[in-house]
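On to chain A.
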Amino acid sequence: MSGSSYFSVLTLAAGTVLVCAVAILWLASIRAVISMVAVQGASLGLVAVVLGVHLHDAGLLAAAAVVVVVKAVVIPVLLGRASGSDSGSRESRPLVNVPASLVASAALIVLAFVTGRGVAHFVGTRAGALVPIGIATMLIGFFVLVARRRPTFQIVGLLMVDNGIALTAFLCTAGFPFLIELGVSFDVLLGVVVLMVLSQRLRLEFGDVDLDELQELHD
Partner candidate 1 sequence: MSTGWSITSMSAISLLQVVLVIVGGPLLLGFMRKVRCRMEGRVGPPVHQPLLDLRKMAGRERTRPEHASWVFPLAPVVLVATTLVVAAVAPLLATDPAFGWSADLFAVVFLLLLGSVSLALGALDTGTAFGGMGASRAMTIGALAEPALLVAILALSVPAHSSNLPTIIIRSLAHPAWLATPERVLALVAFVIVIVAESGRLPVDNPSTHLELTMIHEAMMLEYAGPDLALVKLAESMRLVVLFTLLADLFVPWGIATSPGPWHLAVALASTAGKLVVLGAALAVFEVTVAKLRLFRVPELLAGAFVLATLAVLSTLVVP
Partner candidate 2 sequence: MLLMTILVLPLLGGTAVALGRGRTWSAWAAVASNGGALALGIIAAVRVLREGPLSGARGTLRADALSVFMVIVIGAISLLASWLGVRTPARAPEDGHRNPERSAVYGVLVQAFVGFMILAVLAANVGVLWVAVEATTIVTAFLVGFRRTRGSLEASWKYIVICSVGIALAFLGTVFVYLAALHAGGHSAHALDWTSLMAHARHFDPSLMRLAFGLLVLGYGTKVGLAPMHTWLPDAHSQAPAPVSALMSGVLLTVAFYAILRFKAVTDVALGPGFARTLLVIVGLLSLALAASLLIAQRDYKRMLAYSSIEHMGLIALGAAAGIRLAIAAVLLHILGHGLAKSVLFLTSGEILTAEGTSRIDGVRSLVARRPALGGLFGVGLVALLGLPPFSLFTSELVMVRAEFEVGLGWAAVLAMVAMVVVFIAVVGHARHMLLGPAGPPRPAGSSGVTAPPPRWVAAPLIGGLVVCGFIGVFAWPLSGLLTAAARVVAT
Partner candidate 3 sequence: MDAGSCNGCEIEIASIFSPTYDAERFGIRLEASPRHCDGLLVTGPVTRNMAAPLRKTFDAVPQPRVVVAVGDCARDCGVFRGAYGVEGAVSDVVPVDLEIPGCPPDPAAIVRALRGLAGT
């Protein structure tokens, strides 16, 4: 793969990750959000593949495979199944409404670019220049966690944070040693599974809940 096409594909894939993040913020339908998660996972995998090919790193390619399997296939499927009957529902009353969220995400992206510049500069590669995208994705994921009420959205937010960080990791260091990468992915998978189990239990025990109603425990 030639240098420039490598970089444009990489940019495209990384950009897609961020666009998905913004889209998730924009969307209200849970089903649409889950498909966005799948797209984001796939894009992340694409980033890893591109990097792996570029760097001739078999470990990275394996990691990419794991990422794609876990984040683009398994988790969206599980999410879709878990939200089951719930999947048609929507985030009707987000804590921060969509326009404000979009403005916030813009601010977060700016923040990410400002703060990520140092790291990007330090990495020194062309891929490294994309690091702010990873950070931005992470921040937007965090924002989703703060601003959305539905349990599924929080799971998604958590995934976005993870994806953002994974993206940063790929761009910075071309990923961790494979075993660790595997462990990380496995942990994420388990985390999501646990959360889904929990949300299911919540629904079973208390019916359809907004997370905001979970305020029984406080001082």
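Throughout what follows, contacts are C-beta pairs under 8 Å (C-beta built on N, C-alpha and C of every residue); 3 or more make two chains touch, one makes a residue touch a chain; residues count from 1.
How were these candidates chosen? In short, all candidates are chains of the complex that A comes from, given by their letters.
This one's a predicted model, so the numbers in the text were calculated from it and none came from an experiment.
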{"item": "Touching candidate - 1, 2 or 3 - for chain A as found in this complex", "value": "2"}
{"item": "Candidate 2-touching residues of chain A, taken from the complex the two chains share", "value": "118-119, 122-123, 138, 142, 145, 151, 154, 158, 161-162, 165, 168-169, 172-173, 176-177, 180, 183-184, 186-187, 190-191, 194-195, 198-199, 201-202, 205-206, 211, 214, 216-217, 219"}
